[in-house]
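What follows is a single structure, and I will ask about it in a moment.
The complex appears here minus one protein chain, its other protein chains still in place.
Chain IDs A and B follow the sequence of writing; residue 1 opens each chain.
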Amino acid sequence: MAKSESEITWKDLNIGCIVTEPGNASAYRTGAWRSQRPVLDTNKCIRCGLCYIFCPEGCIKLDEKDQYFKADLYHCKGCGICAKECKPKAITMVEEEE
Amino acid sequence: MATSVTTKSQLYEVRWHGRGGQGAVTSAELVAQAAINEGKYGQAFPSFGPERRGAPVVAFVRVNQSQPIRIRAEITTPDAVVVLDPGLLQVVNVTNGLKPDGIVIVNTKKTPDQIRSEFNIIFELATVNATKIAKEILGVNIVNTTMVGALLKATGLVQIDSLIEPLRSRFGKLADKNFASMKTAFEQTVIKEKE
Partner (left out) sequence: MPKRVGMEVSIAVAETVGLCNADVISAYPITPQTHIVEHLAEMVANGELDAEFIPVESEHSAMSACLGSSATGARTFTATAGQGLELMHEVLYVASSMRLPIVMAVANRALSAPLSVWGDHSDVMAVRDTGWIQIFTENGQEALDNIICAFRMAEDKNVLLPVMVHIDGFYLTHMIEPMLLPDRVDVNKYLPPNDYPLPLWPEKPVAMGDFAPPVLYSEAKKAQEVAMGASKKYILQHWAEFGKQFGRNYHPVECYNCENATTFLFTMGSFSETAMTAVDELKRKGQNIGLVRIRLWRPFPYAELREALKNAETLIVLDRALSSGLGGPVCSEVKSALYGQPKMPKIANFIGGIGGRDITPEGFIEIINRGIEISHGTKENEFEFYGVRG
């Protein structure tokens, strides 16, 4: 959207506030909410995909180039479930830097 | 014969007394529909609310020769009352509010004089043994359509032939028998002047 929320006038709204850009919730940078981020040690990773399965936000995706499962840091909220479920303990939660 | 409706005031009001399940509402509807088909104005409705089989019920019909009917309330001063079940005379005050020149039309095997003395009815009275007619022609003791014949004989409210089409839409194949029963009652209804 071109305008920020506080700039929108009543005339700008669609009827019934219908959102014609479906799925635009993905534009929210939920990654800004986290205080810890997952860091992957590729030496320990066995590519089992459990982190991908368990991530509640669908933020972990397969990187086609190196075939490792990686967190999408734009959206990752730092919940730590991937680190908890990782069998070989390849994922560590690390404090977000300033 | 009772003074036909055309000589009375424009609006004619009839109250039907029956028991839930006897079809009092249907008879009221048929009469209203016949009036409407004749180009008149008719209004029919049941006493509003939940009903149960066997309980005394009332239904109402208003007919106006030429003016739209604009009253939306129960009939409190009918010109005629029709009683489908003679047993009701003992439990319901069927003549409540009946106009002084009004008529009481009863399904009974008794004569008007017997009804008059037994129930102290001073009004004009019409009787017919609709139960017997219905049992003979329709094979069941449901007298609603039969009693329409009695009403028409006593009041001339609508032409009896105007009932044919409403009977057909309501009863389909059974319309003819119902009409026959109605006509027989029309012929056999006995009217006695008021005291």
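The working rule: contacts are C-beta pairs under 8 Å (C-beta built on N, C-alpha and C of every residue); 3 or more make two chains touch, one makes a residue touch a chain.
What you are looking at is a predicted structure, and each value in this text was computed from that prediction instead of being measured.
Asks: Among B:Ile71, B:Val91 or B:Leu174, which residue is in touch with the absent chain?
Replies: Considering the complete complex, B:Ile71 is the one touching the chain left out.
Asks: Pick out which of B:Val14, B:Ala35 or B:Leu167 touches the chain that's been left out of the picture.
Replies: B:Ala35
Asks: Across the whole complex, list the residues on subunit A that are touched by the chain not included here.
Replies: 5-6, 8-20, 22-24
Asks: In the whole complex, what residues of subunit B lie against the chain that is missing from view?
Replies: 28-29, 32-33, 35-37, 41-46, 48-50, 68-74, 76, 166
The definition used in the following text is that only the chains that are shown with their structure count from here on.
Asks: Once you find the CA centre of subunit A and the CA centre of subunit B, what distance in Å lies between them?
Replies: Once rounded, the distance between the two centres reads 79 Å.
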